[in-house]
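This is the structure I have questions about; it appears just below.
Of the protein chains in this complex, all but one are displayed in their positions.
Labels run A, B and C following the written order; every chain starts at residue 1.
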Amino acid sequence: MYRVELIVINKDGVRDPEGETLKRYVLDPEVPNRISSARVGKFIELLVDASSKEEAERLVAKLAEEKRLYNPIVHKIRVRAERLEDGSS
Amino acid sequence: MYRVELIVINKDGVRDPEGETLKRYVLDPEVPNRISSARVGKFIELLVDASSKEEAERLVAKLAEEKRLYNPIVHKIRVRAERLEDGSS
Amino acid sequence: MMLTLSQREMEVVRRVLNREPNEAEWKLVDALWSEHCSYKSSKVFLRSLPSTGPNVVMSVEDWQDAGAVDVGDGWALVLKVESHNHPSAIDPFNGAATGVGGILRDIISKGARPIALLDMIRVGRLDQKGKWLVKNIISGIGFYGNSVGVPVVGGELSFDETYNDNPLVDVACVGVVKKDSIVPSVVKESGLKLVLVGFTGLDGLGGASFASRKLSGLDEIGAVQIADPFAGKVIIDLTLEVAKDVSAIKDLGGGGLAVAVTEMANGLGAVVNLEKVPLRYRDLLPEEIIISETQERMLFAVKPEKVEAVCSKFQELNYPCAEIGEISTEPTIRFLYKGETVAQLPSDLLLNPPLVVWPAERKERSNSDSRPVELKEAIVRVMTHPDLVSKEWAYSQFDYEVGTSTVVKPGDGDSAVVELPNGRLLALKGDANQDLCSEDSYECGKAIVAETYRNLATVGARGIALVDHLQFGDPRKPEVYHDFIEAVRGISEASKFFSIPVVGGKVSFHNEDKEGNPIKPTPLVVMAGLVEGKLGKGKPQEGSLVLLGLT
């Protein structure tokens, strides 16, 4: 069993109003000059039955693409798998 | 400079309708029995000026708490920092 | 085991049963006898409210369900108000959103299509926490209302330090149904099958026992309910579709299956096979299944030959639906798990908690904080009070146009107006006045009814029905109880005066701050009226200002 993280985040160059608002109105007034960038995205965590880390990542990347869990015009994704100790495979 | 990820996700035991719906209507029909759980949360990525990984993580955890970036009654957070090569500190 | 039953109540249970109940049975009694479900401290007084009238189609029986009034051409209007104060204090977004879900399910329980929502919000000081509360409450209400396509057409947004720790989140809903198609909440015959839709999970479980077993240290988890408006929408659409095929409908609210089954049986008995309940988490214990308060579930009583037709509708959309038991002649409520009895109690006992009347005493009022104020300062203070500034930022987050029948929209008038299916115009308004109520709760009870009526009159409407919601502190405190009794007396008197039936209501006690001080008494009424003649709408272009009444 693998725990796979799929992170969907706006591409560089696509505005991210949530990150901007967070930085400008929440973080900067609290800790000025400490935080130079804030980006907000979506986090999806799946428990996947797969025979290797690579296979788990490939499966999730494929699903993300085919099921349009992100829109390639605006988003980029990161996929990271980690084997779970007590997993069955 | 540190790249810090703050992940906000529902606590175990607190239901997650978004993850459930994703699993039921998108993932299960496509790859039956391959995915045993889907959880959806928020991903926040900050570039933080700090003197160590620990300090960066502490700062972000403190901000998350004090600025109510999550509701501890419902959510749990994960904080992960990583040093950036070309960072200034 | 955490119970709210008093020693005296526990004695009554033991005496009637002539035995010691088991843990599951205690929890069952605890749920049914809770103030929330049984109205044990308020029932005696609520009976004085005028609940009948020539236009009343369905009056409130035992204060459990929404009432209905005739609006012409064979149509009935169903009306209900409820609060979600305590959940909103800890999780304002989900608390407010699930409040909307709950009131909607009350309306569809009658087979009525919800056509409009109102939200009346009261929060405390606008500091960081206060802002967090309002912002999340408003977006929670929008999240649910918008997602299910029921317009939020009006409401109130008011600020008072008395609500610092205990915000009030009231939501009201109206629905329409053909008079001859109203579905009852209770059954009259045995042999009907009990059909449950929706998954059952941990939500709303008292927490203590579950948390200590599985999730050490996270006691609040059970108390948190997450809103799932998508499931809510599926439930609304499909419940209305199957309404013609069912004999009774009950939504699952406080007290979960325990309360829904017992109240639906209404003196008859029921047998429930808990292993048939569709579960979200496999390891729920039988007694947890009985009292889980998971949202977005409905209970139907269905003739055996109709079960298949009802469930297939839900299964088509991948929504769980299961026959879990049946109504029996023997007046006993029985919960079984794989054939073993988990709890077995007489219906009569569960439905009839000993009523209580607490001591009441009038509090000394002090007028000491009045001081002379300059007129200019007074005007500035009044005009800039957050109660009186534009609420556009709030209502613009609500989809008040969906349904294409919102004639007078938020911000356009003192009442909202929506068009009914028969073409008539329905005016709606909710009002409360915590300041007046803390001065004189009786006068205040009268005044809020009158104020609501005046607000309806501004659009040319005459009141036809009202629902009330009585929000107070701990009823065991004599001053609190006194204010409660007096408010009911005032509302009752004014309703009689205006000949407006009170077709439903709700009581919420134990609203207090962290130090245990009660909130200012906040009874609230929501009135529905029909526009007669010409609709009063729009901004006047010319004319004189005329003030009526003595100043």
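Everything that follows uses one rule, which is that a residue touches a chain if its C-beta (ideal position, glycine included) is under 8 Å from a C-beta of that chain, and two chains touch if they have at least 3 such contacts.
One rule holds for everything that comes next: contacts and distances are computed from a predicted model.
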Taking the list "Succinate dehydrogenase", "Phosphoribosylformylglycinamidine synthase subunit PurQ", "2-oxoacid:ferredoxin oxidoreductase, alpha subunit" or "Energy-coupling factor ABC transporter ATP-binding protein", the UniProt entry for the undisplayed chain gives the protein name "Phosphoribosylformylglycinamidine synthase subunit PurQ"
Absent chain's touching partners (shown only) are A, B, C
Have a look at C:Ser190, C:Gln315 or C:Ser405 and name the one touching the chain we're not showing.
-> C:Ser405
Residue of C:Gly53, C:Gly72, C:Gly149 or C:Pro278 in touch with the missing chain, whole complex considered = C:Gly149
Among C:Glu419, C:Glu493 or C:Asp513, choose the residue that contacts the chain missing from this document, as touch is defined above.
-> C:Glu419
Out of C:Thr4, C:Ser181, C:Thr329 or C:Ser396, only one touches the absent chain, namely C:Ser396
Spell out the interface residues on chain A facing the chain that's missing from view.
-> 14-15, 17-18, 21, 42, 67-69, 71, 73-74
Those residues of chain B which, in the complete complex, touch the missing chain | 17-18, 21-22, 25-26, 40
Residue-wise, where is chain C in contact with the chain that is not depicted?
-> 139, 142, 146-149, 228-231, 233-234, 237, 316-317, 395-407, 419
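The working rule: only the chains that are shown with their structure count from here on.
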Hey, how far is the Cα centre of chain A from the one of chain C, in Å?
-> 39
Starting from the mean Cα coordinates of chain B and chain C, work out the distance between those two points in Å.
-> 35
Multi-chain touching residues of chain A, meaning two or more other chains, are none
By the touch definition above, chain C meets two or more other chains at residues none
Quick one: which bits of chain B touch chain C in the complex? Just the residue numbers, please.
-> 10-17, 20-21, 24-25, 68, 71, 73-74
Inside the complex, what are the residues of chain B that reach chain A?
-> 1, 7-9, 19, 22, 26-27, 30-31, 33-50, 59, 63, 66-67, 69
Footprint of chain B on chain C - complex, ascending | 90-91, 93-94, 128, 132, 201-203, 214-215, 218, 220-221, 224, 226-228, 230-231, 280, 318
